[in-house]
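As you look at this complex, bear in mind that one protein chain is not there, while each of the others sits in place.
Presenting chain A:
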Amino acid sequence: MKAKTTPYLLVLPAWIWLAIFFVVPICGMLSVSLMTGNVLDGFTQTFHVANYAEAIDRYWRQILRSLAYGACATALCVAIGYPVAAWIAFRGGRHKTTYLLLLLLPFFVSQVLRTISWRFLLADDGVLLGPLKSIGLLPEDAHVLSTPLAVVTGLAYSHLPFMVLPIYAVLERVDHRVVEAARDLYATRAQAFLRVVLPMSLPGVFAGVLMVFVPTSADYVNASLLGGTGTTMIGNVIQSQYLVNNDYPMAAAITFVLMALLLAGIFGYARALGTERVMEVRA
């Protein structure tokens, strides 16, 4: 009897934690998203579903833009992060931990400070663009700051470790003898990678994509500090609806629209790239 209840008792704190700090606030927000009123006279529950229609109607551009920026940043993270993870896993040798620590080191500094330092790096006549302009590689009025490019690369930079770590964790467990076996069977290096290593590492990529795409789509720091006109992300809209306009129902409704889109996207993604099937490839 005791042995049967032990697992449940062990997860009990987690359930209580989630119930209090996740389920309750989410329910509260869902309720708020259907209210009408204003901050002075109070908000009353009127099941005003039109809040959602208005949220989508007014902010569909920012929502789509956020998803697109998130997708671009995620793709950039895969492109940059996968080789890094593979290099550390296969070539890191004794210093793997050191390399991982170096990768994480900048992230011990606050994200806002790191993003602000980007504004110095990317300034129109700053350390990066200035020399490129003076040797004529870039036109005089070229700029990166205040463009979507700055926002997307900023997003990718600030979430890179969330891509590298899961891919590394999977690659690190790849038995090198499997690769040797492939080579013995006349696979080229490229074939050995594409048909042996890559399929085995897909669960890591899957996890990395989730861990990067969700927070980047909802981010607001990068757009606010690196963006210009027409780069507002939905996170900025939620923040200002809540803090500047005190329109709590609208802020809550946008949040749920974003959440629904992200969940739908994730479930579709999981189904398309079904993790179970990916695991089968390994077996």
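Assume a residue touches a chain if its C-beta (ideal position, glycine included) is under 8 Å from a C-beta of that chain, and two chains touch if they have at least 3 such contacts; residues count from 1.
By our rule, contacts and distances are computed from a predicted model.
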item	value
"Glutamyl-tRNA(Gln) amidotransferase subunit A", "Spermidine/putrescine transport system substrate-binding protein", "Nucleoside ABC transporter membrane protein" or "4-hydroxybenzoyl-CoA reductase subunit gamma" - which is the UniProt name of the missing chain	"Spermidine/putrescine transport system substrate-binding protein"
Option touching the unshown chain, where A:D41, A:D57 or A:D184 are the choices	A:D41
For chain A, residues in touch with the removed chain	22-23, 26-28, 30-32, 34-35, 37-45, 47, 61-62, 97, 100-101, 103-104, 107-108, 116, 119-120, 123-126, 141, 143, 145-146, 165-166, 168-170, 172-173, 203-204, 206-207, 210-211, 224-225, 227-230, 232, 236-237, 240, 242-248, 270, 275-276, 278-279
